[in-house]
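One protein chain omitted, others in place.
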């Protein structure tokens, strides 16, 4: 399989300036890297922010290809790659640690202490190195996982999202069998968190949010109880549901101040909160409650602890239909309407996938 | 609801001497105790041993009612019991710690340091205190859990078994999403371990054993791969299946030397082994492999960490049919054939339930 | 040893109304309880708040003896107490869980779900049940630990404080050998945290605060670096000291908003923060930093996981002079000036001890 010289790619030329070009040089694989022929790339909630504001240490405008939730087929192998063969169908994750800093050596590669330092070997594909809105993408083998034949390429683009939700669950010590789990925020990460909580042995799963349609999808994915925050007092309802004790675990995926504040309120004594979503401003939390109720809060960065590979292994075992999460598909030529659909959540958009 | 004065009960009068009598005094509830009208009691693999050999600190022969996997209805409440109401349907667990020793204070009540010491408040129902082969049984409220309406009483007798398997899983840090899990020994605890591994997010599940029928039941409960040790070399097969790396997790439920020895052999570097089954004699383990491969082994005593309650919460969420595990049902009058069926595994017996 | 009928005791008669009386009935030991002849009781920072405002579910005014950091000698044994003998020298901890709720069964007795419920067996001595500002005090045996001959009674009153600091350390997974630990707030709990961090294998220990004298005591107890927040920018200094990475661990004992906010700022990626001190109002925390840097925050309630007993075992092994932490000693008759000294930190007061 020989690579072409030029390819179509969505390139950022400046803040808010995203252009599809057709003569971007096809990347060559470096040592321990592969080239993936991209079959599909999902739009992450972070992508519109990168488009609007850039990202610290991003590749130079004019060369910067973003997109980090992609899947495809191995098209070229760099030196030393024995784990994959040409033609392997794969999903990816964006964080590649330096392998040398204290955190990387401890297995905490999503919090590499050399973040953004290309020389030291760190890569955050789609952020500080090129990503997947293109026909081909180069990536380190640590960020690549095979998918089984039974998994479609479109569903494979969801594995990065699944990895994010799964790492949040890992960060609070996993879910113990039968625990009451509250997920706040029915975006893609939150909905995936509902599904994973179900597959990982939660007892009652409560989903809170404001959009009725998404809450209903959550119910299909495994939520037992739906709370629409525009209609009910979330804290009161959860305290009632839990006999006044609160939930064992919260997976906070909304990233909104109110959701984070409430999570502290409705968590059981000695309960655990994963903070997966985030908000730009400080959030006034009841730290007295945190102390007196012995709560644990864990921020969750990215898809650590091989959570993408674990998600593939888990979701391949199940006869779960993830396709409902993918509401829209566009060609790469339609990148602008694709972004508009995703960002404005047009027509009930959840996950929007772009296909080169 | 007033209790009768006398009841039917299976009483041990000496080694191997088990008699059904009909004039045993119905127990009265002490503080923090309840009386359960027993609807069903399953025969545990330990019961024939208790019958044959007794148990350290057992109640005096002539008064000793054994049986510890029972379920029924709350028939009387002792002083200070507010958690239950008369008529509640419940399942039980046998270990009640003293609440005072270091282990109990740490939550490790199945390894209470005052084991067998009735004065200090320890109880091991069916072992050092009376159990459930009777019309009524008294028990501390810590050992009692409500079951939902959707769970039958027969299935409820399996919750002690489920708790045993679940605690083994907890003892090795739980199962991480997608891990390869090998269960050895398709007895009730092993089959339940297969089911739980499935519900808790395992990837590939391998079940090893020697009885084809039970292995097939394991396949129905969630095992992906069945290895009949009478037909294949277990270690070789597992190493092949795992690309030479071995399994991430082993749940050893056979309690046979060969099974324990092999588990050490086929576990992945840095993998974890739960020892749930046990054997009377020392077992020659390859401790060099344990050291050089950084293996973790955790013995698992009983149904710690509220694993019975957790099992109920988990299994109630699922539409799992556990009834196939219950192969035989007898009345209390038939206690002798019931034991013979269970002990000799007549007619493919897995779980045998006795109904007062 | 027979107990007298009446005793001196400091009784709360209403908000701000604390009176020493000499005819309070000496308590009798209930089952699993002991009576301690109190030799010394230290004033906790919470005591002035209890005096001023009361406490939820406190004993009725006119009968309420507070004080929970006491030590003394066993003077009477209740039914079922075999762990102690008359004359044993002991220290205490205030939390006695119900032993029945989910948290107690998990070993999390400082977050008992039956807090304040005397009928259900919960006790918080000095808060919801009588404490130690008296000649005698009754207490459950779970809350009592023997001290070695080498430990003075005055030092023994510090074991509750040590337990509080130690539990905070446990809550963030302990200190790994050589980690950089920042303690904020050089009050008794913070100073004890410095000492414990030293004894538990910390690398560099940084202590931040505003009072030069206390910071100097911290240096004697093991802090390598002192930062006076009135003279330096704490965050900048710590980032410089740690090559821009931040500290591995924070033990936040100040309970001030600024200290909590800064702790989030100067913690290393994937670092851990124990929140031990608390503040009455919500604190605006940078939850975005918490998420993106994968931080863990753990509130720490009381002296859980047998931390008082562990502290005694640890501090008995060492030739540490804890007496400098006890700056003032008063007789019980001088309870009012004792409280004034403690509350206003007169004459550099750190720990003030009252001796019946």
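To keep things simple, chains are lettered A, B and C as they appear, and every chain counts its residues starting from 1.
Note that in this section a contact is a pair of C-beta atoms (placed from the backbone, for glycine too) under 8 Å apart; a residue touches a chain by one contact, two chains touch by 3 or more.
Keep in mind that what you see is a predicted model, and the values were worked out from it rather than measured.
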Which listed residue (C:73, C:117 or C:176) would be found touching the missing chain in the intact complex? C:176
Contact with the hidden chain (one of B:297, B:314 or B:342): B:297
By the document's definition of touch, the residue of A:20, A:100 or A:320 touching the omitted chain is A:100
I need the residue numbers on chain B that touch the omitted chain, in ascending order. 103, 106, 108, 110-111, 113, 171, 245, 255, 260-261, 269-270, 275-301, 304
Chain A, residues in touch with the chain not shown (by the definition above): 32, 80, 82-83, 99-100, 102, 105-109, 119-121, 141-142, 305-306, 309
Just the residue numbers, please: which parts of chain C touch the chain that's not shown? 166, 170, 174, 176-179, 196, 198-204, 224, 305, 307, 309-314, 316-317
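Quick note on the criterion: only the chains that are shown with their structure count from here on.
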Shared interface numbering between chain C and chain A [over half = same, under half = different]: same
Cα-superposition angle relating the copies chain C and chain B, to nearest 5°: 180
Specify, in ascending order, the residues of chain C that touch 2 or more different other chains. 106, 108
